[in-house]
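Below you will find the structure I want to go over with you.
Removed from the display is one protein chain of the complex; every other protein chain stays in position.
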Amino acid sequence: MTPTQSPSAPSLTRVGIARRISQDFREGDVINLGVGVPMLCSLFIEDEDILLHSEHGVLGHGRTARTQDEVDPSLATAGRQPIIPRPGMVVMDHAESFALIRGGHLDATILGAFQVSVQGDLANFWLPGAVAGAIGGAQDLAFCARRVVVAMQLLPRPRRFVNRLDMEMTAPRCVDRLVTDIGVIDLEDGRAIVRELVPGWSLEDAQRLTEVELVAAPEGIAEVTLKSDRNDLWNAA
Amino acid sequence: MTPTQSPSAPSLTRVGIARRISQDFREGDVINLGVGVPMLCSLFIEDEDILLHSEHGVLGHGRTARTQDEVDPSLATAGRQPIIPRPGMVVMDHAESFALIRGGHLDATILGAFQVSVQGDLANFWLPGAVAGAIGGAQDLAFCARRVVVAMQLLPRPRRFVNRLDMEMTAPRCVDRLVTDIGVIDLEDGRAIVRELVPGWSLEDAQRLTEVELVAAPEGIAEVTLKSDRNDLWNAA
Amino acid sequence: MINKVVESAAEAVADIESGAMIAFGGFVGVPGVPSTLIKAIAERDLRDLTIIACESGRGRAGAQSYGANQGGQPYIPEPEDGVYPVGYLAELGQVSKAITTFSSLNNSNFDGPLEAGVRRGDVEIELIGQGSLCERLRCGRAGLGGVYTPVGAGTKIGEGKDIRHFDGVPHVLETALRPDFAIISAYQADRFGNLIYRYGARTTNPVVAGSGKVTIVEVEEVVDYLDPQHIVTPSPYVDRIVLSDRRLMVR
Partner (left out) sequence: MINKVVESAAEAVADIESGAMIAFGGFVGVPGVPSTLIKAIAERDLRDLTIIACESGRGRAGAQSYGANQGGQPYIPEPEDGVYPVGYLAELGQVSKAITTFSSLNNSNFDGPLEAGVRRGDVEIELIGQGSLCERLRCGRAGLGGVYTPVGAGTKIGEGKDIRHFDGVPHVLETALRPDFAIISAYQADRFGNLIYRYGARTTNPVVAGSGKVTIVEVEEVVDYLDPQHIVTPSPYVDRIVLSDRRLMVR
């Protein structure tokens, strides 16, 4: 259950996880990116019509501002990254932004998590021992987006992917896919189906990182491939 | 109970009733005018900051368009009168327009009525014998405006002001004031207080027009005076 | 590339089937009624539609009567080529149920097409106030189950509905409407489906947008760019865009 039991094989960095997640995006998708790893997905959206949604009411914005001249202090992601406009962009108030979320108008939300169960239960708003939480927009997103993908680093942290949550639940049975540093796992009918693994990782290696019983995909387990030549996608073996 | 029992005294025309109603408007008021007589109140708003509200989402518009050049086919009252913009005007969607109404942000609504009871119950959406009704925005307005004023012609029509409604009720206990062709009646705690009468009308004359017991205002009954020299405000005696 | 523009109104409404529930934007006589799309639906052989509309009392036969009834004040006349109001579908016998705020002409000498249908026994009318109708559609768009409104409690409109008191005031539960199709009218669209409206032609159109499983809009113009801060209806609420036959502002 510790990283020392892991094979001497590479793993995905936070940016690498974001690259893998973004490869699932399709032209026309409306997608909300949570703070942290999910927001890194925006690095990989160029000219395609993928509409990114920031829950404070900005939809379809362009890339991150690169120079001070491009920065408009009133135009930023929910994570406060300055962004530039782009045709098709639209601004709305917070209530409408959540009408969009709750009404099922988002194709997918990419979230971080403290913990996910094999049933797809998500915990990401209340740390054990805390007196309060930070639920933000996560509960609306997790309950209502058509598809919920969680970015998860399995390697450095224990008890991330579990049989039953031992933290406060954000939303029940909502997570469709985990994209982790070692592979891609789909949650279907209470089972954890391993679709892809990082080269060098076997199902048995992966199994050591979680108490959840991992099941190989019936069509076989593919290798994770990243369509990018950035040099910050992989942790060395 | 018929007009023939009335004194040979003048009465207010539809325009006259509208003039009297509009004299109660105060600078800064937000006021919805229903179709019919109420809409005629707009004839008497000049440069004051009285914000007229049309329930399809136009607030604070200017006067009626006078020439074809001034007509914008997309800018009209709910009664389809072409109007012109004016500083302070704002356009909103229908849901927001009714949020404004229902949230108690209107100072007054001026409505027409089939029937009003001495309790202030209003009937104005379903004619006896009809298979359906036209409730429109009247129910939201009657339930939620801070003040409900009804424009009512008592003279030509029987059973307009009654002890109990015999038509479908739009809203209970909502009407604050009746401005009629013969005077002004306030409805307070189930009593009909006559505040003003048209010159030539006595309380006894007025009483013949309704089954409701009329009560003279404790400060005395004033004469209706109209601040306008238009020639279409009064029906001759 | 996202491009929601469809070649014709006929193509845009081709998958509407008999028995469908359809919400329409627009308000009585003022511009903003999706006339082109209503005409295209009228040209199809449909039955048993449930229509949701602010106003559905007038058919084409009655179209002139509304504006004329204004006591001599100026009003905006119908264009010569006419407008196709929602009530036209009832006139054609396509409608078995209407959820609406004006189902009648309130004229004791003349029945509107829905009223005539009720007298025949083949149309049902669910009358509701405009504020509550808007909230029910907004619930559809916004993924809410329903709202409690004080409006209608103790009247025929509130009959049979759940009542709950807030601060001692009775409120009526009005539940979400999620039609199969939402049919609206706007001024300009971009290819993504973002919409703006002209002045008072906005009405219920942005409220109906996104309430349906499929939302179809007719616009006067498709433009390359709309100011993100001026857009009223965000693109995810719109599925198909067609050009309107009735171009009031663009000539």
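Going in written order, the chains are labelled A, B and C, and every chain counts its residues from 1.
What we mean here is this: a residue touches a chain if its C-beta (ideal position, glycine included) is under 8 Å from a C-beta of that chain, and two chains touch if they have at least 3 such contacts.
All values reported here derive from a predicted model rather than from experimental measurement.
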Q. What chains on display are touched by the one that is not shown?
A. A, B, C
Q. Among B:L40, B:A78, B:L100 or B:V198, which one is in touch with the chain left out?
A. B:L100
(Q) For the chain left out of this view, which of C:I99, C:I125, C:A176 or C:A189 touches it? (A) C:A176
Q | Chain not shown: contacting residue from A:I17, A:L51 or A:A76 | A | A:A76
(Q) Take the complete complex as the reference. Which residues in chain A touch the chain that isn't displayed? (A) 14, 36, 39-40, 54-58, 64-65, 71-76, 78-82, 91-95, 98-99, 101-102, 125-127, 129-140, 143-144, 168-172
Q | Interface with the undisplayed chain - residues on chain B | A | 27-28, 30, 49, 51, 59-60, 85, 87-92, 96, 98-106, 144
Q: Determine and list the chain C residues touching the chain excluded from the picture.
A: 135, 139, 142-150, 164, 166, 169, 171, 175-176, 196-199, 228-230
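In this text, only the chains that are shown with their structure count from here on.
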Q) Just by CA atoms, which chain is the most central one? A) C
Q: Report back the single chain whose CA centre is most distant from the CA centre of chain A.
A: B
Q. How many Å are there between the centre of chain B and the centre of chain C, using C-alpha atoms for each centre?
A. 28
Q. Taking each chain's centre as the mean position of its Cα atoms, how many Å separate chain A from chain B?
A. 58
**Q.** chain C residues counted as touching two or more neighbouring chains
**A.** 138
